[in-house]
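The complex appears here minus one protein chain, its other protein chains still in place.
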Amino acid sequence: MMNRRLLLQAGLVGAATLSAPFLIAANAQGTGTTGQKRHKIVIQVSDNDPAKWNLALNNAKNLQDDVGAANVDIAIVAYGPGIGMLKLESPTGSRVADAMKANVRVVACENTMRAQKIAKDDMLPAISYVPAGVAEIMKKQGEGWAYLRP
Amino acid sequence: MMNRRLLLQAGLVGAATLSAPFLIAANAQGTGTTGQKRHKIVIQVSDNDPAKWNLALNNAKNLQDDVGAANVDIAIVAYGPGIGMLKLESPTGSRVADAMKANVRVVACENTMRAQKIAKDDMLPAISYVPAGVAEIMKKQGEGWAYLRP
Partner (left out) sequence: MMNRRLLLQAGLVGAATLSAPFLIAANAQGTGTTGQKRHKIVIQVSDNDPAKWNLALNNAKNLQDDVGAANVDIAIVAYGPGIGMLKLESPTGSRVADAMKANVRVVACENTMRAQKIAKDDMLPAISYVPAGVAEIMKKQGEGWAYLRP
């Protein structure tokens, strides 16, 4: 869990005379077993606009391509006017399926579904659900995830 | 590189002779006295679009419903083209009042008001003001608040 970079910034690495030595690096984002920093990002989709849905999917792919798919956790959370991205008839349905195959987590907001009288049967298969999309987005940030709103 | 404020928060500055157990609270988001994590989120309103204003208010309510109103601090910051949300004639005026009754902090940007020649008399009663909405949004994140732009 040590974060060497933070320690270096604090001028602590090489501090040789500590006598009850202990060093603490406590940032919210952990590191992988290789020491490579693991990236985490939640992508918000809240517009009723297929161009935005495609942009969100492009963004997810570009993130994976840039840092390596194995090095980044991505969750796309659709809520409010963005929920259409995840409905059966969504024009981005096949791209959403591709994203899930590539280990992007795709999440729909049940609050929104209730308000818009949408059942799970009306939604794309294999997506995930949370009670409140906005709460998911808030909690993820509290756990150190970055935020992106395309 | 030491962060004096954090040390102060942890009660460590000046504690010269610590010899035994000490405890460090190091993440940006504090926890309540019960150990339950306290959530904090700043919601940005910067569109001249009443649908967005209603969405922001819905989001605030859903956040409170999901984690419990007592467990989350919410600030809605309106600036730029979003300032109309907080003007006297705002179509969302009564909902803004309800949000404030529910302990949502509602904040207007004075930079925007100056640029648009809006006086406080033109604004909804009981709202708060900051010199620069964007700076408020930045500072809150620096203090561990999540960010949401509906």
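We just call them A and B in the order they show up, numbering each chain from 1.
To be clear about the criterion, a residue touches a chain if its C-beta (ideal position, glycine included) is under 8 Å from a C-beta of that chain, and two chains touch if they have at least 3 such contacts.
Predicted, not measured: the structure shown is a model, and the values here were computed from it.
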Exercise for the section: Touching the absent chain in the whole complex: find that residue among A:63, A:78 or A:123. Expected result: A:63
Handout entry: Residues in subunit B touching the chain absent from view
Key = 1-7, 9-10, 12, 18-28, 30-31, 35, 44, 46, 80-81, 111, 131-132, 134-135, 137-139, 141-142, 147, 149
Fill in the blank from the handout: Hidden partner sits against subunit A at residues 1, 6-7, 9-10, 12, 15, 18-20, 22-29, 37, 39, 41, 51, 55, 58-59, 62-63, 65-67, 72, 144, 146-150
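As a working rule, only the chains that are shown with their structure count from here on.
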Handout entry: subunit A and subunit B: spacing of chain centres that average the CA atoms, whole Å
Key = 22
